[in-house]
Each structure stands twice: as structure tokens, then as C-alpha cells.
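Data block below; observations after.
Every protein chain of the complex appears in place save one, which is left out.
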């Protein structure tokens, strides 16, 4: 397939699957799963993962070398703008000025839903401070637009709560976000299995970020391979233009959605 | 991935995607799409396609050589057992004794739903007559079981009406069929896009047969590639064992299905 | 609301909710729940319920007097045509020549799915024998049509397996059945809660029969009242003609069903 690249800010990528690094059995499993996923962008929870803060402990970057992967530090575990901003600055230092970050400001520990008000506030600060911000948010199209207009390089609406594995709960909202988007829309959180990822791409999303769906599968490396193929399948199906839906083939018109 | 093969009767296959040959622009597009799909089994409507009946016209087998593909003659267009049996015998003659067929006996021209009573009757005759019968049927688990017990080498429930592109309308019935199945269950008809195929495989189906979803896409060859990847993705996700679904990650138990 | 009556053969009814009599705590709860449901047609499993077979035991007809309710004997527990026919004849004797029956011929004990082949066979015998047959079947539109053409006074497709509470699993099939129907289509089995019943009526079904959804609710009498209102609500909504669905109000056209 000849496809355009995924362009995030000035960076370009072939793969449209972004992956996290948490919840694996060990660093070797992390390495194998990420390799099988074909991901080029790998997100790292700075507050939970050693990327140099503790020089005496195993460093994730030893198995995921920054010259091979684009490391995307994220602010998982931050519940307000101030903590999130501080975490991004720490990451930039640890990564020698690398300014691409994934911002997430959570609303509560139970649902891990984003706090969109704090998210907007953190974004403003980070963008002024020179960061390229990819931003985790709800599937609210008004907030998504505001984040884009503020200057985020990618808006990342949830498919469902982090770690839920429920798939895209509200494709209508994702569709509304896509209709207006000028930056890549990357579904972040909630994907549970391969078809969920394919559906996101078929809707027209530009990429999918996931962690638990791979790491908490019974065979993470095999699921990583499944996800790689599902993302490509969904992308190709989107570009190929699917057949219309009908109640049956001889129906004179596509289904109008008037009865279910 | 190390996977078992798809075993249909005594034949074994690597690919779990089976494709039809109708509705393409021309034979060249047919050839390219089928190549991109990676399919090893290609089904042919004997009543509508020249596989030797008309020696002076273009023969499908020239672009789909039987030494490369397993040709699966089908009885599309037959509305009773008698016509279907006769069509299978004609195919066997044309294909030098090849005894693998896909039986479909339709119920009406509007919905193209199977007539399961005539299907059962045709099956009985064909099996006695030495055919290896793969059989298109509804998603009724009782009929599916009866077809298996009669000796069909594969039972092929519809996902949705032929040519509808609606995807799996009733995964519950497919699930009930799978719980009891001892022969491969191959979803036949109704798939519309890549994620539909992935979902079929994630449910545990052993394969998917499709035609319109590829041939009626805006770019059939690209859609064929999407389908190949989707089938592999769904199969791998099934084998990998997906994460459990929860309302949110911190929920103490998987979703019990008690509220939606 | 001014509505037409539900006409089954020559009989006419105001209520479109039909109820079963199994699984209640005692006969008093049965009586109260059925009263709250407003049902006029009450179905009775002849093989499991005393309607006169055992003169010394409590008789269901003492709490559900046939001069107030139309008793609809059913063949629950029959797995072949012969048993079902015999059961219907026994019921006719016990009920002094009452010839309206609900035929169900089951396919297996696990799923309680109908065996449509045996059902067709039993129907033929019963109709010749002068019965007015209401017939439980799968949601297969070809079988439904055949049962109607044979002379059944009502065709009763399942929403989902008996006792599952899953609601209408495949509204597309119910819709196809309704498009062609000339006798009342009454959804039988699978309804779990009030909205399930409303959805059946909104699709255009002529009635709904249920048992477990009421009897296995925590408060059966209250659920019976809920179901009565849900059936009326769904019927009125169907007659009122719902607003079109759109992605949002300012969208220029109704949703075409092309993306989900």
C-alpha cells in the first residue's frame, strides 16, 4: 500500500500504532512485544519508569534505544496541571532536550478519566514553554477542537477508560472530532482487542495508542503482532473505501439508520 | 505466529480467508485482488462463471489456475435441492472429478437467505454421492449441528445477508455454533469491512469467506490486502487471549453484562 | 390512543402483551403478576402445568379462569413433531375443544432453540387437524414465511434464546420478517427488560410473549406492570412515527449507516 506518513509536528512515521511500556512481566517481554508491534513511537510513564532518574537500576532505554524508537514521555499519574508540567520538564532534561510529550492529566483514580480543565491549563503552559504536545482527552469534540487550536500537535481522545478494554464506546463522538480535525487524531486508551484497533482506523483515525490490550493479553507478543496487522488492515480498509451497508443486497438504498 | 492449519476434510490450508470471484470489473482485477488476499480457496458460481462450459469464451481458470488455487465450485443461484445437486455434479465433471463443493440453496431472490430445509436435503444427496460438502446456512445452531452430523466438512453460517455488508449481526448465535462444532466454522456472507472479518476470527471462527466486501470496495485490491491482514489479526488476537473487559481498570470484576 | 386490535385468527385482543405462567413462587404471585401485565392471552406448558390432568392438585385455571383469559396451551418440553402434536391434542381435550395452541418444538435442552424442520412438520399436521397454530420459530425469514404460507395464525420468532434475557439480538432479521408478513408477528422468548419489549414494538412487531423476564425479576408484579407500559409505549411510538436519526441536528441528511 502506498500511504502517506503519519506526521506529528515535524516528525514523520510509517507505523500508526503507538505503544506503552507498562504492565509487562519484565524488560525482555517489553522489548519483544514492542518489536512485534512495529511501533516507532513508544510512550513512557516518567513517574513510574526509570529512564535515567535512578542511574543504578535497569533503564528502559537500554532495551528501547532512543536512536531506534521515538520516546514519548507521558505524565501518567498526574492529577493536576502543575504536576504534569513539572513531569514534562523533568523528562525533557532526562532526554537531552527532547520536546515531544504526551500530556495526560487525570480526573480521579477510579476511572482514570481525564480532567479536561486541568488538561487545557497544562497544555497552555507547555506549548508556551516550547513543547510539542500530544494530548490525552475525553471524546468531547469541543474540547478536542480547543486543544487543537491551542497548538497541540496531536489530539488523543479516549476510546474508553484507560485499562477497560471496552473498545470505542462512542464512535459518533470520534466521528465528530474527525470531521473538524486538522492535526492527527490518535485514539488513546480503551482498545481491548484487534478489531477495536481496526475500527478506530476505519473511522478515519490517524493512529492508535495502546498498552494494556497488549501487555495484559495472555500472550503479549502475539497480541502485539495482531495489533500491528489490525492497524494496517483498518487503515487499508479506510483508504480502500468500504462497500455500502444494506439490509440485503437487493435493497434499493443503503440503510438509512432510521430503525436501529 | 505458529498456528495450526485450517483442515477441511483431508485438505490443509495456511490461509483462513476464502474469496469469491464475482462482481469484479474484469478478470485482471479478479486476479490481482485474489492475489492480494492471499486466499488459497477460491469459490466460483458454476451457473454464472465460465470454467469450461463455454470453450470459446474467457475461462476463469486461466487467471486462477487450479494447480495454484483450490477451486471451490458453488451453487449460487439455486433455489432448490435438485438444481443444487445437478450443479455440483456438473462442476465435478468440468473439474475432472474434483469433489469439494460449496452448497448454497437460497430461499428467495430478495434476501438471498438460505432455505435450510432444501439445504439439508441437498446435503444428504451430495454426501451419499461422494462429495465433500462445505455448506452455507443460517446462523441457527440446531441446523448447523445437523449439517455437521450429516457429514459436511465445513459449516458456513452467514454473518448477515449476502451482499449486505452488515458484519456479524448475531455473534451470540455464532458463539453457540462454535461451542458445539467439530468441523471448521467459516463465516460466509455479510462481512463488509476489515474489522468485521477480525471480529469473526476473534469469536473463534476458523475462517471467513467473502466476495462483495472486496469486489465492491472502491479499491478492491487494497481491500483484499486489508482483509488478509484483518483475518490474520483476528486469528492472532484469538490465540493471544484478549484482556478482560471492565467498566474501568480499577473495577474489581469484569463486566457482567447485567446492564447493557 | 386509537389503535386497531391484535387479530389472531378470528379472535381479537386489546393487549399486545402475552405472558407465560412458569417460574413463579406460587399461584398467587402468578395471578398478581398476570393481572398487572394486563395480558389477555396466557400461555400454559401443558406438560408441566396442571390444567385438569391431575384433578386432585391445584389447577392453574382456578386462578386464571378461561372466561377471563384466553388460555394458550403450549408444547414446551417437546423435542419432536410427534410429541408436540400429541400434546396439542391432549390440551384440546382438557380445554373442551379449544383449538388455539402455541407450538414449540425444541432443538436441544441446552439452548432451547427451535428445531425448525420438526416445527414445520408438526405445523402441517396440526393445521390439517383443525388447530389454530401460533408457532415459535427462529428469526429465519424464509422459515417464517413458510410457516405463514402453511396457515399459521401467528408467527413467533425468538428475540434471543428462551430464558436468556438478551433482548432482540438481530433486529435486522425481525425487520425482514415484518416486511413480508401477513399474519401477526409476535416476538417470543429472549426479552429481558422493559426496553427490550418497547424495541420489539417499535420495529413494528404486533405483540410480545414473555415469561422469565417477569417471573425471574426481583419483583415480578412490578416488572409485569413495567412490561405492560413498555409494550404500550413501543406500540404508540411506532404509530407516532419517530424523528429521523442524525449525527447532530444540523446535519443535512439522516445517518446513512455507512460508518457504524
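Side notes on the structure shown:
All chains are identified by letter, namely A, B and C, in their written order; residue positions are counted from 1 within each chain.
Everything that follows uses one rule, which is that a residue touches a chain if its C-beta (ideal position, glycine included) is under 8 Å from a C-beta of that chain, and two chains touch if they have at least 3 such contacts.
Because the structure is a prediction, the values reported are computed rather than measured.
Considering the full assembly, A:138 is the residue among A:15, A:138 or A:250 that touches the omitted chain.
Residue C:110 is the one among C:48, C:68, C:110 or C:128 that touches the chain missing from this view. Contacts to the hidden chain, counted on chain C, fall at residues 1, 109-112, 161-166, 192-195, 198-199, 202, 212-213, 216-220, 222-223, 225-230, 232-237, 239-250, 255. Although one chain is hidden here, its contacts on chain B can still be listed: residues 171-172, 175-176, 202-203, 242, 244-245, 247-248, 254-260. Think of the hidden chain as still there; on chain A it touches residues 107-108, 111, 113-117, 120, 138, 140-143, 145-146, 160-161, 166, 169-170, 172-173, 176.
In this text, only the chains that are shown with their structure count from here on.
If each chain is reduced to the average of its C-alpha atoms, the one that sits nearest the average of all protein C-alpha atoms is B. We define each chain's centre as the mean of its Cα atoms; on that basis chain A and chain B are separated by 35 Å.
Along chain B, residues 111, 161, 166 each make contact with two or more other chains.
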